[in-house]
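Dropping the structure in here first, questions after.
Of the protein chains in this complex, one is absent; all others appear in place.
We just call them A and B in the order they show up, numbering each chain from 1.
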Amino acid sequence: MITLGCLLATFAVAPLIISDVHFQHLMIMLLLYATLSQAWNLIGGYAGQVSFGHAVFFGIGAYAAMAPLNQWGLTPWIGMTIGGLIAIIVAVIIGIPVFRLKGHYFAISTFAVAEVVRELFSSWNWVDGPIGLDAPVLDPGWANFMFYKTKLPYHYTALIIFFLVTYVTFRMERSRMGYYFRAIKQRPEAAQAMGVNISFYKQYAFMISAFFTAICGSFYGLYVLHIEPATVLSLDISIKIVLITALGGAGFLWGPLLGAMIMIPLQEYSRIWLGGTGMGIDLIVLGALIVLICIFEPRGIVGLFKRFTYKKRNE
Amino acid sequence: MAILEAKDVSMYFGELAALDGIHLSVEEGEILGLIGPNGAGKTTFFNCISGFLNASRGDIIFKGQNITGMAPHRVCHLGICRTFQIVQSFSEMTVLENVMMGAFCRHANPKKTMDLAQEILEFTGLEEKRDQKVGSLTLADQKRIELSRTIATEPKVVLLDEVMAGLNPTETEEAIALVQRVHEKGITIIVVEHVMEVIMKISKRIAVFDSGELIVQGPPEEVVLDERVIKAYLGEEYDA
Partner (left out) sequence: MDILNFAHGDFLMLAMFTSFMMFNNFGLDPLFSLPMVVVLLFFIGLLIFRFVIKPVLGYPGLIALLATFGLSILIRNLVLFFLGPNYRVINQSILAGKTLSFGGLYFSLPQTASAIGCVLVTYAIYLFLSKSKFGRALRATALDKDTALLMGINTNRVFALTFGLGTACVGVAGGFLVNFYAVFPEVGLNFVILSFVIVALGGFGNITGAFLAGILVGLVENLGGFLIGPEFKYTLVFVMYLVVITIRPKGLFGW
């Protein structure tokens, strides 16, 4: 508990101390991916429905914030909200046919949907197809969520969003829904006999997950100021989210953050140190790491911690 | 008043009739024993009532409402709850949490369900083990937990599928006592059992299934002597 408190305090304070732009960017991306993974954790970790197409919600959020801004000058805050709502609707549309599917069929379907949507956006003229959208130059400030001189507002916004999603997950864990998810994972039939409407709860988790993923997408668009289907609707994002969550510990509250804390810096720094000449050594390390974690501690880093504290308690 | 009625219920799997034209009425507040050789269709019948199977033909009426083909969770909400032949505990959860799962059917607040679950554990005599992981307990305990969890859903009708199977004589006695205590609460019970002494002891009425058909029903003493029942269990040659 104390370690967590220190950790979060560090996050809150770090960008104030270290003013290296690169580092600040890294922190923001870390928080963003931690949030994305936490949102995915709801449906993929707790509810056990592994989606490989979450990028679709990310993209919806990004475009919902950027397109109206570009075309009509509509403030991104409204765009963000609309994006979240559209994401929820899309989640329902996808969910109805797809949740009837078992395991692998479901995973492949989510990916299929994401790819189709990506292709659609690539051919959609209103959003400039494959070229993507650029944010217009606007007055800086909270109204437009544009800041040119400093990254701090972005950092703190990302931090707040992360807290929000984590809090929602925290409350969910302790609520009836949390129990239901655990039960559904262990014995779905027995859960049904206890009155659990499995489809409803899966759908519900999916909707919440979609909403927050879209919010992250909006944030991303407004932060990097350029979006295109290849970057915000790509399989890479979907896979990264899954990897981070699983690495950190799927179905655990702090899994996503821990996973992001490993993955994001690893990718950044190994690319800088080794990637240039090493020709993929960073990825060799990543691949090996993933395989080892899966074999030896499928609960991820959280699992490692639990083993460690269990041993200490029993000594 | 019949609280549960099966009217001409049939279940076909392709060509195979697992259930064929079952007409059965269950009175409110009675304990109905359901017996028959293996494969007679008893669990299939339970599956049809509880919504896990969609009866191919016929109707199942509960308190005047047609519940044929309803999803299992809805059947539970209406007030019929079942146990499973092969016990299905949530093994990674504690005893208390398992029972809470049942209570959550009626109450959303975790604190409230925790209190209710605690009461039920006291009723069924499990409160000492409340924080143990169910996966580490004996079969007898797990069956008691499954029964506790079923009661927690505040049912009107409970379907017990071979709750006594695999229990030693002492455990069986305790289980019988528990079932009777549950009955005293006013809950209608349908019990599927193979252990004859148990069924004879607790049932007011017995229904006998054989090859998907309901062949006899009546008071225990009569049913047991009925030659059709003897034939069903022991075969033609033993019909004395």
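The rule we apply is simple: a contact is a pair of C-beta atoms (placed from the backbone, for glycine too) under 8 Å apart; a residue touches a chain by one contact, two chains touch by 3 or more.
Please read all numbers here as calculations on a predicted model, not as lab measurements.
Although it is left out of the displayed model, the omitted chain contacts the following shown chains in the full complex: A. In the complete assembly, the contact with the undisplayed chain comes from A:Gly44, out of A:Gly44, A:Gly61, A:Gly132 or A:Gly195.
Touching the missing chain, out of A:Ala91, A:Val242 or A:Val302, is residue A:Val242.
Of A:Ile60, A:Ala135, A:Ile161 or A:Leu286, it is A:Leu286 that touches the chain left out of the display. Seen from subunit A, the chain kept out of the figure touches residues 44, 48, 50, 97-98, 100-105, 107-109, 111-113, 115-116, 119-120, 122-123, 185, 239, 242-243, 246, 250, 278-281, 283-284, 286-291, 293-296, 298.
Definition applied: only the chains that are shown with their structure count from here on.
The centroid of the Cα atoms in subunit A and the matching centroid in subunit B are 45 Å apart. Remark: subunit A residues 174-176, 179-180, 182-183, 186-187, 189-198 touch subunit B in the complex.
Those residues of subunit B that touch subunit A in the complex are listed here as 50-52, 71-74, 76-77, 81-82, 84, 88-93, 97, 100-102, 104-105, 108-110, 113, 149, 153.
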